[in-house]
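Only one protein chain is missing from this complex, and each of the others stays in its spot.
Presenting subunit A:
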Amino acid sequence: MALNKLYTTCIQSSSFLKTFQNVFGVTQARNFFNYFPTTTMPVEGPTEKINMYQAINDALDIILKEDDTAMIFGEDVAFGGVFRCSVNLQEKYGQARVFNTPLCEQGIVGFGIGVAAVGSTAIAEIQFADYIFPAFDQIVNEAAKFRYRSGNQFNCGKLTIRAPCGAVGHGGLYHSQSPEAYFAHTPGLKVVVPRGPIHAKGLLLSCIRDPDPCIVLEPKVLYRAGVEDVPSNDYSLPLGKAEVLQEGDAVTLIGWGTQVHVLMEVAQLAKSKFNVDCEVIDLVSILPWDKDTICKSARKTRRVLIAHEAPMTSGFGAELAATIQEECFLQLEAPVTRVTGFDTPFPCIFEPFYLPDKWRCLQAIRNLLDY
């Protein structure tokens, strides 16, 4: 194409922009997963076909409506947030309850702890999980320990932090990270990762109502990846519960967030290439995590693969692997194996080589079967 044609003014020539509504909506890299929608309904009643950011918006709407102490805040939240999760909420509930903060993550979380400490409901948005680290002290030393250090006189359980995480195709070092393990290392926090619209809504509602501070890490690539029939009514999904998506007897595949979709496809590949049935589990909740479901499956299949985007060393897979070998040692046919991001920062142009993609997972299954 003649690049000369490119030379047209683009200051405010935004007609073509309208189709791209969220910050990382334009995915030009190859797809690294196929979306597997959830079809089992958590509750009866009417449903609506919506994607994940709309489901989150729906949950926030429900909370603002029912709880008049609830407030939503963060960077660029007022106009809807860079991923559109809070769109239209300020118009509906006013500037006092849905508002922009100055650009400061430690401020956002500290402010949220204060809101929660006096009994109001705080829903804080960190624009990208990669930018949660300025708030690390407030989260790890403050939110997580507020109850414990006061002998349960005070708590900030009404605080929920939402942050978009994970690979998106071209996010590079600072728009791709999956920091769940840092927070899972901190007693006092709860951490969940939804895999799609139904889970995003149900888990967010649970987290907001949970009596302890929670972090919801939302894989940003899923905001618009697919739609599901999401129940329109209020519902919640349990924290601390994993979900068996597909039963099998050969290998247990454990993941969370986007990786669940990768593993669903891997299970299909394993069936067609190796003629084995894998059991696919979405961990859903990183902390607390569902030891019973995981170990039950490990005892059944005797082979376990854990896959996550975050680096291998001290990733949350390490915790699962350690517990599985401790609990199921005699039943295992092979060492628990991990397929993860490498122990490097998240590299932009090399993302296709960095991710624990379906081929790396498939080969790991082969190795487990051949052990």
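In this text, a contact is a pair of C-beta atoms (placed from the backbone, for glycine too) under 8 Å apart; a residue touches a chain by one contact, two chains touch by 3 or more; residues count from 1.
Methods note: contacts and distances are computed from a predicted model.
This figure omits one chain of the complex; the name its UniProt record holds, of "Necdin-like 2", "Pre-mRNA-splicing factor CWC2", "Methyltransferase small domain-containing protein" or "2-oxoisovalerate dehydrogenase subunit alpha", is "2-oxoisovalerate dehydrogenase subunit alpha". Only one residue in the set A:Gly157, A:Gly171 or A:Gly317 touches the chain that does not appear here, and it is A:Gly171. When the missing chain is restored to the complex, the residue among A:Glu66, A:Glu247 or A:Asp343 that touches it is A:Asp343. Listed residues A:Phe79, A:Tyr148 or A:Tyr371: the one in touch with the omitted chain is A:Phe79. In the full complex, subunit A makes contact with the omitted chain through residues 1, 3-4, 6-12, 14, 16-18, 20-26, 28-30, 75-76, 78-80, 82, 100, 102-107, 130-131, 133-134, 169-175, 312-313, 342-345, 347-350, 352-354, 357, 359-360, 363.
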